[in-house]
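Yeah, one chain of the complex is gone here, protein chain that is, but the others are all in their spots.
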Amino acid sequence: MAVLILEQTLNGLQFGLMLFLMAAGLTLVFGIMDLINLAHGSLYMIGAYLVAAVVQATGSFLLAVVAAMMGTAAIGVLLEVSVLRRLYTRDHLSQVLATFALLLICNEVVRLIFGSQPVMLGMPAALAGPVQLLPGFSYPAFRLAVIGVGLAVAALLYVLVGRTRVGMWVRAGASNREMAAAMGIDVKLLFTAVFAVGAALCALAGAMLGPILAVQVGMGESILILAFVVIVIGGIGSIRGALVGALLVGMVDTVGRAFVPMLLRSFVSPAVASGVGPALASIAIYVLMAAVLFWRPQGLFPARA
Amino acid sequence: MADAVLRVEGLLKRFGGVTATDRLNMSVVPGEIQALIGPNGAGKTTLIQQLSGALRADDGKIFFDGRDITRTSLHQRVHLGMARSYQITSIFRGSTVVHNLALAVLARNGSSLRFWRPLAREQELFDTALALADQVGLAGRENVVAGALAHGEQRQLEVGLALATRARLLLLDEPMAGLGPEESQRMITLIEKLKGTITLLLVEHDMDAVFRLADRISVLDSGRIIATGAPEVIRNDTEVKRAYLGEESAAP
Partner (left out) sequence: MRNRMVIGTLVLLLAFPLAAKHWDQLFYVSFASRILIYAVAASSLNLILGYGGMVSFGHAAFLGIGAYTVAILMEQGVSSAWVSWPLAVGVSALFALAIGAISLRTRGVYFIMITLAFAQMVYYLLISLRAYGGEDGLNLAERSQVGFGLSLANDLTFYYAVLALGVACLYLLRRLLNARFGQVVQAIRDNETRMEAIGFPTYRYKLICFVLAGGVAGLAGALLANQSGFVSPNLLQWTQSGTLMVMVILGGVGYLYGGALGAALFLVLEEVLSAYTLHWQLGLGLVLLAIVLYAHRGVAGLFDGRAAARRGADG
């Protein structure tokens, strides 16, 4: 039992950190540019597909990850310059619809190139086995690596956003765009750069989660909603909020799915528990979000003034 | 002394480390035009927000006609007889002048949970709106879309919307804001005509208007009322002069 709890906690941490990679880019784009971007999940999907393609071509996972991050960042910049830039001044409804259109387009283009069937993305051979963390408890090496990558990125972003001049510009932009522009910050370049970094992080998340989940068209949608829930809970524009929110959501979702049906069985019949259990677990994060919105409408760590 | 139509006791509002309203006491006598003046940053807008109900005070009480309205919602206060006009014009830009005013009349005219009969058929409503348009000097401009009005006319409509609520106390937040000399005169005349029929609390920077209109002046500085009295008394008060040092009353 203790092993199960430990395992699920690590799974929750792993999932949460990957959600953080997605949410970090999303919250910055939203916080600084006030842009709701439904195509954010598509960048994650493109990243995963690029990793799969490059791995197939070269056999090197590491190379694939780097290539995918650069490629997705490039695609992100392309999207930003051609389409997204025109949406910054538009209302949220227009942004939702335009990025929804991009989502459809990305899905179909990927389907055209790679087909509808899921694509195999295997774990790198070096990390394919389990690692013994405690006597009697082993955990997949790859998942540990994912946690490591996630923590490293979190630390990097913390330093970048909190301690560098560029980071200060980003924070200034997130809290008050007009002021930032008035202070002489090249807003256009900043926007594009933030978007590119967000896209690269999506690709990284796609590379890490691809071997665990599946690489297929539409994989971006389910994680996109979770990412939005994360930034709403954490507070739009705040990296710290994204981290806290992501860990919260990751934990609640993973641990919920593992234990709620089990817990329910002590109260109701197994048939009902197995029916309602997963539903309750899925609903849990939405209930969490609704509760946060109700009591702290700005989120846990609002960046906006 | 006549019962105050508005009485404020110990009003307190803090934003983080800043005390915007510092245990403020104030009262407004019915039928009078009371002006609220003060240097920038004194907390005039915050006070108006709390009086109208847009902002909840941290402590203290507000009494309207003897009734404690500290916890009453914004729209409820309108029904009790208190309305506000905005410093930054807040009208319905896409609708005509008469439609703007009709909406305000509608609010105090029975329930709007009516789903069948077209509003356009309610002639009495529109007649009242037309009369209001005339009262605020917009006769002849009734069918102009509000967004197309001149700035001065928009300010007149702004006051008109507050008037339409049949309020007994009007909180006018810098009605002169952005008006040229001719438009200011029109606004002053408009407000002068209201004297006696309703009570007015007027927040203003335009000292010319203040000294022409006010029966009584309260001076706000750093969240407190530092002086209240007849215009002449205030004009000569040393504390007031000190508060305004460097803040020349720039009449346009």
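Order of writing sets the chain letters: A and B. Residues in each chain are counted from 1.
Here, contacts are C-beta pairs under 8 Å (C-beta built on N, C-alpha and C of every residue); 3 or more make two chains touch, one makes a residue touch a chain.
Note that the structure is predicted; figures quoted are calculated from it, not measured.
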{"item": "Sole contact to the chain not displayed, among A:Val83, A:Val166 or A:Leu300", "value": "A:Val83"}
{"item": "Candidates A:Leu78, A:Ala152, A:Met179 or A:Leu293 - the one touching the absent chain", "value": "A:Leu293"}
{"item": "Among A:Ile105, A:Met183 or A:Ala214, residue touching the chain not depicted", "value": "A:Ile105"}
{"item": "Touch list for subunit A against the chain that is not drawn", "value": "30, 36, 83, 86, 90, 92-94, 96-98, 100-105, 107-109, 111-112, 221, 225, 228-229, 232, 236, 275-276, 278-280, 282-283, 286-287, 289-290, 293-294, 297"}
{"item": "Residue numbers in subunit B that touch the chain omitted from display", "value": "52, 54, 73-75, 78-79, 83-84, 86, 90-95, 99, 103-104, 106-108, 112-120, 122, 161-162, 164-165"}
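Keep in mind that, in the parts below, only the chains that are shown with their structure count from here on.
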{"item": "Distance from the mean Cα position of subunit B to that of subunit A, given in whole angstrom", "value": "49"}
